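Moving on, here comes chain A:
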Amino acid sequence: ELVFPSLSYRTGPYAANGIPFADGYADYFTLLNERDGGIGGEPIRMIECETGYNTEKGVECYESTKGEGALVYQPLSTGITYQLIPKATADGIPVHSMGYGRTSAKDGSVFKNIFNYPTNYWDGASVAIKHLLDLNGGSLEGKKIALVYHNSAYGKEPIRTLEELGKKHGFELSLLPVDHPGQEQKSQWLQIRREKPDNVIMYGWGVMNQVAVQEAANIRYPMDQFIGIWWSGSENDVRPAGDKANGYKALTFHNVGDDFPVFDDIQKYVVDTGKAAGAGDQIGTALYNRGLYAAMLAAEAAKTAQGIHDTKALTPAQMRDGMEALEITEAKMADLGLPNFGPEFTVSCENHGGNGFGAVAQWDAAADSWSLITDYIQSDQDVLAPLVTEDAQAFAAESGIEPSC
Partner candidate 1 sequence: MLDATPTPDAQVETLLEVNNIEVIYNSVILVLKGVSLKVPKGGITALLGGNGAGKTTTLKAISNLLHSERGEVTKGSIKYRNDPVHKLDPAEMVKRGVVQVMEGRHCFEHLTIEENLLTGAYTRSDGKAAIARDLEMVYEYFPRLRERRKSQAGYTSGGEQQMCAIGRALMSRPETILLDEPSMGLAPQLVEQIFEIVKSVNENEGVTFLLAEQNTNVALRFAHYGYILESGRVVMDGPAADLRENQDVKEFYLGMSDEGRKSFRDVRSYRRRKRWLS
Partner candidate 2 sequence: MFYREAGDFSASYEEDSQTFPIKFDRYRYYLVLFIAIAVIPFVINDYWVNSLFLPFLIYAIAAIGLNILVGYCGQVSLGTGGFMAVGAYACYKFMTAFPDVSMLVHVLLSGLVTAGVGVLFGLPSLRIKGFYLAVATLAAQFFLVWLFNRVPWFYNYSASGQISAPERTFFGIEITGPNTQAWATYLFCLMFVIFSAYVARNLTRGSVGRKWMAIRDMDIAAEIIGVNPLRAKLTAFAVSSFFIGISGALFFAVYLGAVEVGEAFGIQKSFLVLFMIIIGGLGSIFGSFAGAAFLVLLPVALKIVGVDWFGWPTDIVAHLQLVIVGGLIIIFLIAEPHGLAQLWRVAKEKLRLWPFPH
Partner candidate 3 sequence: MTDGYVTADGRQIGPVVMEMKNITLRFGGVEAIKDISFDIRQGEIRAIIGPNGAGKSSMLNVISGFYVPQEGEVWYKGSRRPAMKPFEVAQQGIARTFQNIALFEGMSVLDNVMTGRLTNMKTGMFWQSIWKGKAEREETANREVAEKIIDFLEIQAIRKTPVSRLSYGLKKRVELARALAAEPSILLLDEPMAGMNVEEKEDMSRFILDVNDEFGTTIALIEHDMGVVMDLSDRVVVMDYGKKIGDGTPSEVRNNQDVIDAYLGVAHD
C-alpha cells in the first residue's frame, strides 16, 4: 500500500482554488488504482486532510498522517511548507512544494527532503520578464513594470528577483502590496491608472485575483499587458470579470485544457464509476490539471523509487530517493496520456527544482478557456542560480546543516 496524503483546503478563504487542485490530485490516484491497480501493482491509499489553508491545521494533518506511512506531502501552501521543512526533514519524509514554498529548497544539497520541481517563484518572475523581453524586441530599457502582490511571504518572493532583473534589463519596478484577503484594491489600481506602467505582474491568490482582474478591467488596463503567476491563472480568477478579462495572461508550468488522452481514462474509470473527488465538476480546469500533474509527478517518483529499491511497498526514505532520481521526458508523458503536458526535467541531488521552464497562457473569454501562447521558456539561470545558492547557504549556516551531495 502506498500512502499519499493530500493536505487540501475545501473550506476557508481559498477554498475556491483549493478544491480543483485537490480534485485533480485525488482523481489521478483514483485512476491509477482503478485502471492499473495502483503503482507497480501496489495499491494507492490517499488520505485527504482538510487544512483550510491554516498552518495549525496543516501541522495537525501532518502529524496525524505521517504515522500512516505517508510518502510525500503536497500542502499547497507556502506557510504550511515552511512549517513542514524542519519537521519533515527530521522525520525523513519528502515534501513536494510544486511551484511554491521556499524557493531555495531547489538546492538539494541543503534541503535534502524538500523538492520544488519543476519550477519556482523566482523562475516565474524571470519567465514573465523573458516573455516581456520577447514582446519588446529584447529590451525593457526604460519600461515601467508594476508588481501587484499578496502581502505575505508568498507575494514577496519575486521582489528580490525582479529587482535584480530590473538592474540587468533596465526597467523600473514599482511595488503594490495587497493585504489579505484583497477585496478592496482601489488604491492599487488607481495608482496603476496614474503611473501607467507598461506591464503589471501579479502574485495573487484567492479573491485577490478576481478583484485585481476586475479592477484592471474597470480602469481599462490592457489585459494582455497584465501577467499573473501560475497561482493567479485559474478560471476562477477571470470568469467573474466576464468578457472584460479577455486577453489576460498567466504563467503556467503545465498544459491547459482537457484535450489529453488521460482525460478519457479519467472519464471512463473515475467519473463514470462515480468515484470522482469532490463534486466532480472541475475536470480540465487549470488548477485541476495542476493537481493532476502533481499526482502524476508523485506517481512517477514512486515508480522510480520502486525501480531503484526493487520493492513495491515504499518507505518515505525510498520515495525521497525516487524523487531525487526523477526524470520526466516527453516519451514518458506521452506514455501516460499526457503528451506535451509539461516541460522535461531531471531531478538530482544538487537540483531539486527542475530547470525553471514556464509558459504563458492567455484567457479567451469568448471560448471560456485558456490557451498556451508560448513554448516553455527557461528562466534566467545566470541571475537566479546565485540567489538560490546564497539563500540556501544562509539557511544551512543558520540551522547548522552541512551541505553535501
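If you want to know what made the cut, all candidates are chains of the complex that A comes from, given by their letters.
Assume a contact is a pair of C-beta atoms (placed from the backbone, for glycine too) under 8 Å apart; a residue touches a chain by one contact, two chains touch by 3 or more; residues count from 1.
This is a predicted model, so every value here is computed, not measured.
Every option in 1, 2 or 3 belongs to this complex, yet chain A touches just one of them, candidate 2.
Contacts from chain A toward candidate 2 in the complex involve residues 8, 10-11, 19, 48-50, 52, 54-57, 59-60, 63-64, 66-67, 78-79, 82-83, 85-87, 89-90, 102-104, 151-154, 156-157, 160, 179-180, 277-278, 391, 398-400.
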